[in-house]
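One structure is given here, and the rest of the page talks about it.
Entry: chain A
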Amino acid sequence: MERLTDIIALVGEETVRAIAGLIGVLIVVVVNAILLTWAERKVAGHMQRRIGPKEVGPYGLIQPFADTFKLLAKELLVPKDVAKPLYHLAPILIFIPVLVSFIVIPFDAQLQVKDINMGILVILAFSSLSVFSILIAGWGSHNKYSLIGAVRSVAQNIAYEIPLLLSLLAVIFMANSFSLKDIVEAQKGLWFVFYQPIAFLIFFVAGVAETNRTPFDLPEAESELVAGFHTEYSSMQFALFFLAEYTNIFIVSAIATTFFLGGYSGPVLPGIIWFFVKTYGLVFVILWFRWTFPRVRFDQLLNFSWKILIPLSFINLLVTGGILKI
Partner candidate 1 sequence: MTLGELIFIFLLFVTFCGALTTVIARSLIYALVGLVATMFGIAGLYIYLNAPFIAMMQILIYVGAVAILIVFAIMLAGPFYKKPTEWSKVTKFLVSLIIALFTYLLFMRIILHSFLGGQDTAFMITTKDIGRSLFDKLTFPFELVSLLIVVSIIGALMLAIFSKDRK
Partner candidate 2 sequence: MTDMLLYNNLYIYLFVSLFLLCCGIGGLLFRRTLIGMLICLELIMNGAGLNLVAFNRFLAPQAPYGMVFTLFIMGIAAAEVAIALALIIVIFRRFKHIEAEELKELKE
């Protein structure tokens, strides 16, 4: 024990906290990916009145490991005419916003890697980097279908980024701070979902569209464009895109929990259990959407964002500002 305090005194408490936080973040990312892979197939199966995978391990719990081993053992196939720097850079770039977002999310009152003063701005700024990496992936693949899928995905992403920002801005008005911990602390009385139900709905719909999930998954639908912008990627790089998408689902749910559902606050159990219960509840709703709604046509999708969601979030913002300051 003295060696531990010696090391902490030598390196500085901030560094130890940062390293421990990063290890924790990596564990959460990996466990979340495994859990979501299993849960997706099980939930899909039960919603279609069949059982999902049940052979490999009890209730199919070892199935994600089997899937991962199969995926990693595949050959890393690089087509001939790709633009090599761009092609290899894209899967790495798409993972950076996800990891950065984990740094500011408060899992519990003390379990936050670093409480940055502009927490939500960090998350929003870096989520625009993932849009750029989708474009690079589509361009570098030297494939018409990849390019079309990438352009569609980017058009959808930038269209739904605006209602996302505006609905979060209404909550920031109420809590008076950008930092995520202050926003959770400001919900000690009543959760923000009761003050701002419209903002919650807008944020949730825009978040589902941002992560390219059904009903907004035209860019990567299997019957439409082969597989969209990650057509030409195999084995480890495809696993990275896949991992980034599932972790994005977790992050969107985590932000919705922090902003609208009270974060880690709850009556009896420790905060972190409440956080995971609420977040995985929203993740289950997103998984539920996939097998309930049909896919939206692309022009309907863009119309919905530009003509309905943006005016609605502006009106919400005006009403919030008016009520708060008058």
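A quick word on the picks: all candidates are chains of the complex that A comes from, given by their letters.
Heads up, the rule we're going with is that contacts are C-beta pairs under 8 Å (C-beta built on N, C-alpha and C of every residue); 3 or more make two chains touch, one makes a residue touch a chain; residues count from 1.
All figures in this text were calculated on a predicted structure; none of them were measured in a lab.
Of the numbered candidates 1 or 2, 1 is the chain that chain A touches in this complex.
Residues of chain A that touch candidate 1 in their complex: 83, 85-86, 89, 116-118, 121-122, 124-126, 128-129, 131-132, 135-136, 139, 147, 151, 154, 158, 161, 178.
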